[in-house]
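Missing here: one protein chain of the complex. Every other protein chain is in place.
Entry: chain A
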């Protein structure tokens, strides 16, 4: 059973490595969205420092959203998905592997790039640390819930816009706790509660989302 998980994970990571331009495009998108905000709201350092956690989280959310189509669409087109569903292995396992691969190739690069962007917004070092931690704990939920959305909209016309409409409302709590963690840290109340909620949300999504995702994939391939 574990071998399926590892094999699918290895395959997806290999495919991502071969198409590494996609990963870079996502990363550039994240950077450029974050850089648009100072042009919109003005480059006043205090203001930038205040909005930085929210801006970086929104940018991470949008970057994840735009990369979600990669999770299943390629496999849907070339028939791999159908073969995987026909195989005797439990779908939850390889769905989880694919979502993990998406998280490793999308969220982890964003987390690595975030400190550099935090510098642009003049965030303090310790606040940046909290931001990184909140991103690490929160982005798995984005990948897991987003995977469900991606599976539901697989192969539909206008799937991208539809996917945004489906998953963005569900992402709101993650945004609240993610950006809120940094604000709570800065205000002195401590970010523990927010970070724990994010971690708990990740575990809950890990337990529930793969099942919904597998069911949605079965419907899409039928």
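Here, a contact is a pair of C-beta atoms (placed from the backbone, for glycine too) under 8 Å apart; a residue touches a chain by one contact, two chains touch by 3 or more; residues count from 1.
Throughout what follows, contacts and distances are computed from a predicted model.
Name of the non-displayed chain as stated in its UniProt record, restricted to "tRNA N6-adenosine threonylcarbamoyltransferase", "Heme exporter protein C", "Transcriptional regulator" or "Dihydroorotase": "Heme exporter protein C".
Note on the undisplayed chain: of the listed residues A:14, A:112 or A:165, the one touching it is A:165. Interface note for the absent chain: among A:26, A:105 or A:153, the touching residue is A:153. The chain not shown here touches chain A at positions 145, 148, 152-153, 156-159, 162, 165-166, 168-170, 172-173, 176-177, 180, 201, 208, 212, 215-216, 219-220, 222.
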